[in-house]
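A single protein chain has been omitted from the complex, and every remaining protein chain is retained in its original position.
Up next is subunit A:
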Amino acid sequence: MEMATVRHRPEALELLEAQSKFTKKELQILYRGFKNPGAISFYECPSGVVNEETFKEIYSQFFPQGDSTTYAHFLFNAFDTDHNGSVSFEDFVMGLSILLRGTVQEKLNWAFNLYDINKDGYITKEEMLDIMKAIYDMMGKCTYPVLKEDAPRQHVETFFQKMDKNKDGVVTIDEFIESCQKDENIMRSMQLFENVI
């Protein structure tokens, strides 16, 4: 699908500054990186938007040992809030604004949205298993200890034990947020990337 001919201009800088939690300078830095991602060998980045293939390739540069395409696919869907097949700069900035500058509630919301693949408001075990497999895929083969076949499934079981309060087999947003707020580790790690930009 040729999107190279579509020139997408982002909204005005002031508007984005008002909508997101970034300053003008930070938005400038973000846009420079977004519009010119650097050495992507195969896929030319059409100006103004990032399509899924480029997204996957960029993400795979950071995880050389494993296969990050599945996780990048889920990530792409989480960023592409209007589901039009490409991530524009606005989507990118809004996503990053939540992840880096948002409240813990917003971050947990975002994470829930990432796990809920079909966006129906419930995380089922199958969805979680897909996500978990995608994460474990990024580790690749050479791990210590050796990655067993059911490692993702066990991890999903642990997750559901922790999160699924009423044991109905799905995790709703409230259960999720409640369980996460009780867990100190999760709370702490949510603050980890505060000053990334």
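In the analysis below, a residue touches a chain if its C-beta (ideal position, glycine included) is under 8 Å from a C-beta of that chain, and two chains touch if they have at least 3 such contacts; residues count from 1.
Throughout what follows, contacts and distances are computed from a predicted model.
Taken from the listed names "Myotubularin-related protein 12", "60S ribosome subunit biogenesis protein NIP7 homolog", "Potassium voltage-gated channel subfamily D member 3" or "SEP10 protein", the protein name that UniProt assigns to the chain not shown is "Potassium voltage-gated channel subfamily D member 3". Among the residues A:27, A:78 or A:170, only A:78 touches the chain that is left out of the figure.
Although one chain is not drawn, its touching partners on subunit A can still be listed: residues 25, 29-30, 32-34, 36-40, 58-59, 61-65, 75, 78, 92, 95-96, 99-100, 107-108, 110-111, 114-115, 131-132, 135-136, 138-148, 150-151, 154-155, 158-159, 163, 176, 180, 185-186, 188-190, 192-193, 195-197.
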